[in-house]
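Report on the following structure.
Removed from the display is one protein chain of the complex; every other protein chain stays in position.
Then we have subunit A:
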Amino acid sequence: MIYLLITTLFSQTPIDFADHLYATGDFQRAALEYERIGFMLETDTPLASYALLRAGESLLRQGERERASQIYSAGLGKFKDDEHRYTYGLIRSSFPEGKYIQVDTLAANLEGTELNRQGTVYRSFALAFAGDTAGAVQHFASLQETLPGNAALRLIRTPPRHRSPFFIATLSTVLPGAGQAYCGRWGDAWQSFSVTALMTGAGVYYLAFSQDSTSANTVKGIVFTSLGGLFWLGNIYGAVNAALDYNEYEERKRTEQLYNLMKQFDLDVEIKRP
């Protein structure tokens, strides 16, 4: 009733006001207005659908993914004509939450619709982040005519450069610091080698080669050899840590590269007012 009264009395409608808020970037208030209008109309009119889609979009832009997801889910059962748009909204709200399997399932419903390409992009990256390399390659293949799609496909096909902690530990066991050097930690490698060699060397000297074999020299020998042994053990522990750090860094770098490629796709969908 109030809506009709306002519509009749003023040329500016509440939806105009909501559009104004959205256009000026006040997504918080825009979301409230759109939501109110969307539920107030309570019919399956295109305008109500438009309001709900804009409400979801405003909430997504504010980072309120859970609420956006609720709105898209409500709209999905209500507006049959815009089903694919609500599905896409659900995909966009689920992806940052790490619900990659859900994204994959939802994106399958977008095949053959106008949002097929966007759905495929989300699906490909979701599978890549979920660790399903074969699935990701299959979907990235359909995007390979685009520059980021081709780059993502190449990245996914290249296995990550990992260092085996066992191999690195073996290297450092044989030659202190070798494992750290293999992981690119040259400073740690040099210090591990020199300090272990110095302590062990001093210990061996006092125990075996010293001219003066007094008890004081024996004690010195034992102390230095023990310290050498402890530095050697610490060096092996450090080598394993270096390998694990290296692997984590490589994974992080790969993830960042994938996200950067994803950002290069145009994933925005225009919501036109009916």
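As a convention for this text, contacts are C-beta pairs under 8 Å (C-beta built on N, C-alpha and C of every residue); 3 or more make two chains touch, one makes a residue touch a chain; residues count from 1.
The rule is short, and it goes like this: contacts and distances are computed from a predicted model.
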Of the candidate names "Acetyl-coenzyme A carboxylase carboxyl transferase subunit beta", "Amino acid ABC transporter permease", "Membrane protein insertion efficiency factor YidD" or "Quinol oxidase subunit 2", which one corresponds to the UniProt protein name of the undepicted chain?
"Membrane protein insertion efficiency factor YidD"
So one chain is hidden, and I want to know which residue out of A:51, A:76, A:90 or A:195 touches that hidden chain in the complete assembly.
A:195
Residues of subunit A in contact with the chain that isn't shown?
60-61, 63, 65, 92-93, 95-96, 185-188, 190-192, 195, 230-231, 233-235, 237-238, 240-241, 244-245, 248-249, 251-252, 255-256, 259, 262-263, 267
